[in-house]
Structure formats: C-alpha cells, structure tokens
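Got a structure for you, questions after.
Note that one protein chain of the assembly has been removed; the remaining protein chains are unaltered in position.
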Amino acid sequence: MTLALDLQSLSVGDRPMLRGVTLRVAPGEILTVMGPSGCGKSSLLAVVAGTLAPPLRWTGTLTLDGTDLASLPTARRGVGLLLQDPLLFAHLSVAENLLFAVPPGPRAERHAAVDAALAEAGLAGCGERDPATLSGGQRARVALMRALLARPRALLLDEPFAALDAALRAQFRAFVFDHVRERGIPALLVTHDAADIADPVRVLRLPSAPDAPAHA
Amino acid sequence: MPTTRPTPLRRRTLLVAGATLPWLPAVSPARAQSTDAWTAVEQAARGQTVFWNAWAGSEQTNAYLQWVAQQVKASHNITLQHVKITDTADVVKRVRAEKAAGRRAGEGTVDLVWINGENFAAMKNEGLLFGPFAESLPNFRLVDVVGKPTTRNDFSVPTDGMESPWGMAQFTLFADSRRLPQPPRSMTELLALARAQPGRITYPRLPDFHGTTFVKQALVELAPDPAALGRPVTDAALATQAAPLWQFLDALRPHLWRGGRQFPQNAAAVRQMMADGELLLALTFNPNEAANEIAARRLPPSVVSWQFDRGTIGNTHFVAIPYNARSPAAAQVVANFLLSPAAQARKADIAHWGDPTVLDLARLSPAERALFGAAPLPGMVTRPAPTLPEPHASWVDPLEREWARRYAA
Partner (left out) sequence: MTHTGRGERALALGLLALVAGPLLASAALALGAALDATAWAAWPAQPGALRALGLTLFTGLASTALAWWACAALLAQAVVRRRLDRLLRALPPLLATPHAALAIGLVFLLAPSGWLLRTVSPWLTGFDAPPPWPTTQDPWGLGLIAALVAKEIPFLLWCAATQLQRDDASRRWQAEHTLACTLGYHPVRAFWRVVWPPLAQRLRWPLLAVLAYGLTVVDMALVIGPASPPTLAVLAWQWLQDADPAIQAQGAAAGLALALVVGACAALVLAPRRPRRAVDGRRGPATMGWRPGATLLLGAYAAVLAALAVGSVSGVWAFPALWPQTWTLDAWRAVGASGATVGTTLWLAAGSAALALAWSVAWLECAPPRWDAALRPLIYLPLLLPAVLWVVGLYALGLRLRLEGTAGGLLLAHTLMALPYVLLTLSPAYQGFDPRCAALCASLGHGRWTLLWRVKWPLLRRALASAAAVGFAVSVAQYLPTLYLGAGRWSSVTTEAVTLAAGGQRSLTSAYAALQFALPVLGFALAAALGRPRRFRPETP
C-alpha cells in the first residue's frame, strides 16, 4: 500500500504556498516532513486527510495503492490522524473512546480488540476511567491506539510529540514508530524538531519559498 | 268607496299592541318569540361551545362566570369558555379585523361579548353584531324596561335588541371611614376636600372607563343644560356644556395625587392605593363592590360606600353576539340564562359578586323574589341616590380627547 502524492500547487486564495511537491511512501515507511513554520506542512497533511478547507485549494493527484483518494470524503479514505492534542472525547470513557474507532462487527470481537489495545498502551483495566484523569503520556498512547484500531491504510502524524516532555517524547516516539512499522502502513510525520526524524534517509524538507519544488 | 291610507307599520303595531296590552300583561309588546322558534334555538344550541369574551379584572366576576358555565353545561350541554380580556375595545378590534379579512358568519372567534357604551355603538354602527335577538329571549319579559330605561338605551343609543341587558351599574365612591369620616356629597365638596387634604384624591387616567365616568359625572353635575347631553354632541354644545367642567378640573388638578401630573392606570389601582392608605377614596361602578371586598377580607370593615346626594351616573351593561359567531344559538341560550332569576339573584348576592339586577322584582313569583335576599352588609350603600342618565355615546370621544390634550401631556 504505497501512498503517492503529486501536488501541483497548494494555494491560499491566490497566494501560492507550495508548488511541485511529490512524495511516495512505501508500506511500513515513515516519511518525515520538515520545514519552517508557515510553510504548509500541516496543510500538506490536510490534503492527504481530505480536511483542507477553503480558502486553501490544491491541484494534483493523490493515490493510495493505486486508488484515487482525492475524490473520496475523509471518512472513506481510511487515513488515520494523530494530532498534537490527543483529543480524547471528554464525554466517553477510555474504553468507549477506543470502542468508537473499532469497525462494526460482533460485539465480543470488538471488545476484545479494545482490551488488547488497552493492554498494549499499558492501561489494562483502566477502561472505565475518565480520560481527563490520565496523564499526558497515557492520553497520547490511547490516542494512537484509537487511530490504529480503525485499521487505517495510512497514518498521518501532525507534531504528535510536541506537547510531551523530553523523556516521554523519546518513549512515545519509539512506541509510535514500532506500531507503524509493525502494521506495515505508510506514515507521514510532520515535525519541526530534528530529533523526531524517523528515518534520516526519508525526509522531505519543504522550502520556505513556494517556487522551489520538493521531492521525496 | 273611501280608501284610507295604509297606516305606517310601526304605528299599526303600536295600535294593535296598545289594544291588546291589557289582555296580555305577561308578554312584552315587542316581538315575542314563539315557543317553537325558541325550542329550535335551544335544540341547535346543544353541545355547542361559546367563547365569551369578558373583562376579567376581578375574581368575583371570574368565579361567577365559572358558575354560569357549570349551569349551562348541566342544562343544555353547552361548553362556556371565559376568554379573559383587559379591554373590550380589543374585542371590537378583533371582530373588525375579522370582518375586514372576509370572515363570514360562523367563522369568527368570538361568540359572546360583555359590552356597553361606545364600544357597543361602534359595533352596532359598523354592522359587527348579530341580531336583533335580545327581546326575543324568553326571560326578557322579566326585565325592568320601565324602571330601568337604560336596559333599552345604552348611552342614549337605542339597543334595538342587538344586545341583551345583564347588570346595572352606578357610579359609587368608597373610603375607609376611619381616614375619611365626612365623605363628600357632590363634586364641589370633593374639590373642597382635595383642597383641605392635597395629594390624596385622584381618578384613573382617561380613557379608562372609570376615569371617563368620573369626568362625565362632573360634566352632568356642572353642565348648564343637562338635557343637551342626551343629544348627539356638536362643537357648539361641547364648548358650552363642558366649559364649567374644564374650569372645575383645572381647579382640582393641583390638589390631586402627584399634583395631577400623573394618573393611575385604572380603578383597581386606585382601590389598592386606597386600601394602602395612600388615597382617601376610590371609585367603582358596582355599588356593592366595597361590601364584596370586605366579605372577602381584602378591605377592613370600616370601609363605607356612598353616592352623591343629587345622583350619580348609572348605566346597564350588556352581552352582545358578533355577526360571525360560530355558536349564535348557544350564545342566545347563555344570554337567556343570564337573565333568569336564579342567575340574576346569585349575581346580586354580595357573597358572590353584588352586581345589581336588571330584572323587575315585581314581575317575579314570590319564590323567585325570595332569592334576592337583601340583608344589609357592611360596606353597602346606605342611602342609594337617583340614577342620572349617561350622556349620549358620541360625547365620550370628544371628552376623552380634550381631557388628554389638557392633562395628559
């Protein structure tokens, strides 16, 4: 399942932001996207996720394993999202947050999947808790497990480590990368911190000026 | 062969009636409905709903209307709904709007309305009423049309059977005898009292009907030629007859409550202020209102009512049926019930309302007459004064406008 993006232009109204960006991400690979603030990193993710809102517009092609994604709404693209803010729903317990992501199926199977995810996140038995009572690190892990429970075909990470302190960051980074590689799905990681680079070989640096193309 | 010119219809009827009158004491000379026609009305009325729009400013009125509703439900299965309104002009407006919107007979929202005076004149002149029906009601024969001429003549406008009389009203004052041991017996005495105790007397702001009546009372007492007031108003008549009135009100104004720069909303506000001690006296149209309030323990027993020595304005209040009523038959049945001795007696009973009856007690059977027990109660008028007739309905508007011009600004 290769994620391929051929961005011809990304503009805000009439002002161009990015031009000629191409990327190909193989399964299990994590492409780190870096660049100065305001260069359009998060907008690039939005293009892939399908959440780009006017006045932002883009032209180009986007495919995942050959299927065209650009014509699909976000809910049918199968692209997972992990944000800086874990955004666990406050009105659901931890287990319910996870259950929310599991695709429809027999009840026993879904609950088993949730239990497995909780164990994986080191929170076995904590399913009934209020998400607000979890620590920052725990919330981040739950957020990742939630994204993964939905069986995404690709994963987008928008500065997910920025809110954590240095020690937790390294831990969580390893956690995320391990799981992504284990699932064998392509992932795009946006960050401005060089320490977050997953694979030094696979880095896309976005230029600060819109005219220079970028490839990865 | 000599031909006589045909006598005009009215004269002929009167002649016939005059000839038959001694032999038919129980039947009014007007067109009495045959029992068949009335039975048909009663049949049609069964199961209908009547929306009676009536002023609802007092609990006694509301309770009495509830009782009427129970009675007509039991007797004719009529559902009587009391629609509470603050001002009858509202209903006039509504019926007028419905007529303008093309609502035909049977499509209106009002079936019966409690009405008199200029509101009645407006509805009658604009063709907004159903009828004539009043004098065909079986109980109309009990009405005292001789002793109470206002039952046929509403503010000098003939009713022509377009409204059915319901109760009597007479302008009355009441006060706490502890604060006012010497009640004023005329408008002039009232002025003297106001001078002696400034700021403790007032009357409701016109066009509230109690305020208008206060001004009309003064007019009737002070006008040089009271007979002119019974005729439609003209500019000349207004100028001559009302001149002493304006002089009087001008003299009174500085001694009124709040210097006459402000007037209370209505008579109920005046009554509340009198109960609190802020004002010396209050006004009403119901001579038994004070007694009723004392019986309900809302006024102390030391309150007395009185009327001016030379008489106070009195009138009759009626019920009428709009032209587009949905249940005119049931409305007529209700109007007829209101004229029955049982209903009139309960209405006149101070324990319930105290509104005087329109019936002639002499025409009732002894059993019926006994319903109107008359034990004197504290707060009743001890020396009833003569009833003065209302000025013609057309005087109301010019008076109100002139009053507003002088005192409302």
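As written, the chain order gives the labels A and B, with residue 1 at the start of each chain.
Operating definition for what follows: a residue touches a chain if its C-beta (ideal position, glycine included) is under 8 Å from a C-beta of that chain, and two chains touch if they have at least 3 such contacts.
The shown structure was predicted, so the numbers you read here are calculated from the model rather than taken from an experiment.
Touched by the hidden chain within the whole complex are the displayed chains A, B.
Within the whole complex, the absent chain has one touching residue among A:103, A:136 or A:184, and that is A:103. Contact with the undisplayed chain is limited, among B:40, B:351, B:370 or B:408, to B:408. From the options B:45, B:122 or B:330, the residue with contact to the unseen chain in the full assembly is B:122. Of B:133, B:263, B:285 or B:308, it is B:263 that touches the chain left out of the display.
Mapped onto chain B, the interface with the missing chain covers residues 51, 53, 56-59, 62, 66, 81, 83-87, 89-94, 96-98, 101, 109-110, 118-119, 122, 179, 199-200, 205, 207, 257-258, 261-269, 271-273, 275-278, 296-300, 397, 404-409. Contact between chain A and the absent chain runs through residues 49-54, 73-76, 78-81, 83, 85, 87, 89-91, 93, 100-101, 103, 125, 128-130, 133, 146-147, 150, 152, 156.
The rule is simple: only the chains that are shown with their structure count from here on.
Remark: chain A and chain B have CA centroids separated by 84 Å (rounded to whole angstrom).
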